[in-house]
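Report on the following structure.
Note that one protein chain of the assembly has been removed; the remaining protein chains are unaltered in position.
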Amino acid sequence: MKRLLMLSLAAGIAMTGASAVQAISEAEISKDIEEFQGFFLKRFPGLTLDDFQDGVNALPQYAARRANWEINMDFPQYEPEMDKAATEWSAPFANGKSLADCDLAPGNTYPVFDAASGDLRTIEGDINACLKANGEEVIKNVKRGKMARLVAHYKSQFNGERMAVDYSDPGAQDWYAKGRQIYWAKRGQLNFSCADCHVHNSGNSVRGDVLSAGLGHGVGFPVWRTKWQVAGKPWGTIHRRYGGCTSQVRAHPFKAQGEEYKALEFYESVMNTGIPLKVPSLRQ
Amino acid sequence: MKRRIFLKGSVAASTLAVAAGAGLLSPTRVLAAAWPESAFGPRPEAEALEAFFGSSDVVESDEVSLKAPLQAENGAVVPIKVMTSLANVESIGVIVVKNPAPFTTGLEVMGGGAGAMYSARIKMGQTSPVNCYVKAGGKIYMTSQEIKVTVGGCGG
Partner (left out) sequence: MASTKMKIKKSAEGGHDVMVLAKHPMETGLRKDKKTGEKIPAHFIKTMEFALNGTAVAQADLGTGVSTNPLISIHLANSKSGDTITVSWVDNMGESDSAEKTVS
């Protein structure tokens, strides 16, 4: 935990730009995973690694509201939308192919580092790349609606598979380093880092809400969130959630599917190594 | 009981006769109840009970139970389940005391052995008692439980 605290300091000071991010080895990343997971397993004794797939619902401080969540998960509101996504997935393009023919990696391995381009592939990016390659129009809004339910549909086929993001390539390690720095760096008028709430204060309350543990973030995403549903746009991808959180510490949010959130998603996904997928989910 | 058997207005009746004659209506449609407009909307609980059950004379009973979370995950979608062991259930009504329109939903029983359970996902504006009423054998029995609704801190 000491090492993670040092990181927090280092990331806070090193705000001068990408060049300040140091090179990270595969061994160091493995050690990060061990420490990160170990911290939460110690902070919430009685929880196993698998339990963290439920997000905030896993935490004992959330028990009363978890009961409500469990009832709603018995017949979730998103079921008709998931049926729709399944139909959309095999709906033929103009050229006769469909999304089912796209070359996607297993759902539990995203984000995937592409050595040829040096870029990080997300499911959202791969879906749009496939649409483009087949002469179809790309999906403009990559945070909500159609894109979210398509990602949910694809990912749900890998439910139960344990998160296994590949960080063996030095290029992937650079993305990891960037994501780790973003996670531990303070930002916004409130001057909070992701870690401030989701590591140091996980399980504590923010008015009526409980702060989720960083461990498990994104494993249930995309989610159908009641708060979003009340405003008419229920679906959200992990980048949508990141944007909301960034705004909440009164910082300007980064772009969905931009470098920052892809790096952040990579870091969180690596930290989730071993947790089984459970997609989609309901959140409040 | 009146509104279940008779339809208001002579125009409706004649249209009905034509439709029935043409075989367009199944027996079930003719007997379906009109939506209890006078129970819904912003009105006090007693008035809503009179409108829905025909009476506001109620008695607490442990033969009516309510399964609901003690704390809502989000006030917009609160799952509640009314269960009863009473025989001859005629109707069930759910009232969220502190909502601007307290009468939230009800069930009218016509047959099939229905009436032992009614569940719905409801909206709650704030922490409030949820009162559940079951009319059986001409009398109204009730139970109540408070459900807490909190204001969150996580936006996005």
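For reference, chains read A and B in written order, and residue numbers begin at 1 within each chain.
FYI, a residue touches a chain if its C-beta (ideal position, glycine included) is under 8 Å from a C-beta of that chain, and two chains touch if they have at least 3 such contacts.
Computed from a predicted model, the values in this text were never measured in an experiment.
Chemist: Can you list the shown chains that the hidden chain touches?
Modeler: A, B
Chemist: Even though one chain is hidden, which residues of subunit B still touch it in the full complex?
Modeler: 26-29, 31-33, 35-36, 39-41, 76-79, 81, 96, 99, 101, 103-123
Chemist: List the residues of subunit A that touch the chain left out of this view.
Modeler: On the subunit A side, contact with the omitted chain comes from 75, 77, 79-81, 83-84, 229-232.
Everything that follows uses one rule, which is that only the chains that are shown with their structure count from here on.
Chemist: In the complex formed with subunit B, which residues of subunit A make contact?
Modeler: Touching subunit B: residues 64-69, 71-72, 77, 205-209, 211, 226-227, 229-230, 240-241, 243-245, 247-248, 284 of subunit A.
Chemist: Quick check: in the complex, which residue numbers of subunit B touch subunit A?
Modeler: So the residues of subunit B touching subunit A come out as 69-74, 76-79, 121, 148, 150-156.
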